[in-house]
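Removed: one protein chain of the complex. Kept in place: all other protein chains.
After this line comes chain A, so read on.
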Amino acid sequence: MQKTARLFTTGLQLRTIHRSFLKRALSSVSEDQSSISIADDVVNTFKSVLGSHNVSSSLAVREHHGKDESYHKCVPPDIVVWPESVDKVCEVVKLCSKYSIPMVPFGSGTGLEGAATGIRGSVCIDMTKMDKIVEVNPDDFDVTVESGVTRNMLNSYLRDTGLWFPIDPGADATVCGMCATSASGTNAVRYGTMRENVMNLQVVLANGSVIDTAGKGKRSRKTSAGYNLTNLFVGSEGTLGIITKATIRLHGIPESMVSAVCTFDTVQSAVDTVTQVMQCGIPVSRIEFLDEVMIDACNKYNNVDYKIAPTLFLEFQGNDKVVDDQAKTVAELVEYNGGSDFTWAKDVDERNKLWKARHSAWYSTLALRPGAKGLSTDVCVPISKLPEVIVATKEDLKHSSVIGPIVGHVGDGNFHVFMNVDPENQDEIDEARRLAERMARRAIAVGGTCTGEHGIGLGKKQLLIEEIGETGVATMKQIKATLDPKGLFNPDKVFL
């Protein structure tokens, strides 16, 4: 190991530690991805601790665990392990710490920023065998789940209780994965994001110890006890510890739902309507914008025939009277802004038909060019800035060769440009990244964020510094160095 000059800032100290173990880990790796660098006797130790059926070094399994839904290239980890209990997770962490092996926790692999992609020489910890729904408390509106439980699994389990977990990022992500990325979704405008809905987390720390961030078994609706450790781990993208259990808030299943669709002549008028709806204080539960490029893609993919124009999809939830009132008020605002074709549906089959287009947005975009991958932007700005930002974005896209349909949770000021790129065409990827960075910087300049819900992952590390500032990021790195001194938890993600 090279001697490195002693440096006093923790950020650089972290980087030198990172470099030295990576050097050791990679020293015997060949270019062929099918070989692994973790020594056989170490692999056997994992097998004896977890059971040999819970450890795999087969290339197919490693490749599956080396990527997520983003455009980032697949980097297979060296081995994939499946711990079946929190005790086993502790043993894995202790082993990895002993041999200085980086770890990447893995849920359902539906992330969009590469946070779960593999790292050469790493162990991928697949959390999905820990899939118990530990405790439902219908009277208190909370539930505790292990890290392998996905949100659809949870909602199916809860369906007879009258409660649901409304955060809907589209994909069937694991609940703890949603904690790790601070996920959000179409419902956030009404129900909030993971930050507002996680009450307690069980986390395995770098030294193999286990903490309950709010205390073991604690599930009070609010607390002022000590530091807010729960929200420290929410959004940490696997860099501070391994989440093994989460206690989350549930909400009542709405009695009545009304969905509506309306079209506009211009993007400006559609987005103006959104800001007015929000400013009227209407508790709309979903308000989604699709531009005409996206509608066209959705028409083609779903074989439907929506008018190809900027469109708003809305949903109102509550009791019968309330949803009718909300729908009427919004219809008036739509008309005021020159919108038309306001169609609405209360019946579940009709509503599903209306929303099918929106739900298939990601896949509709990819289907425009088979074999294409998607690069999604995720900027989120104050609502009052939304019209100018979207209009400027459309201008950028008009002058570019990249196809970029827009879909957005505009009620939160958050929208995505799903750029369709050929993964083999570096020029296209570069152009898409250039556009994405331009959009992110525009958002940061008006007081917004480069990532409203997807996370930093691999692609936005530089933007994190621009958004938070050097000192802020240095503080984050200090926390990282304290909680993960050897830098083994998902290194290379979030921070440069």
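By our rule, contacts are C-beta pairs under 8 Å (C-beta built on N, C-alpha and C of every residue); 3 or more make two chains touch, one makes a residue touch a chain; residues count from 1.
Everything below uses one rule, namely that contacts and distances are computed from a predicted model.
The listed choices are "Pectinesterase inhibitor domain-containing protein", "Electron transfer flavoprotein subunit beta", "AP complex subunit sigma" or "Ribosome production factor 2 homolog"; the UniProt protein name belonging to the chain that is not shown reads "Electron transfer flavoprotein subunit beta". Contact with the chain that does not appear here is found for just one residue of A:V61, A:L232 or A:I253, A:I253. Which of A:K73, A:K98 or A:R159 touches the hidden chain is settled by the complete complex: it is A:R159.
Interface residues of chain A with the unshown chain, by the touch rule above, are 153, 156-157, 159-164, 252-255, 319, 348-349, 352.
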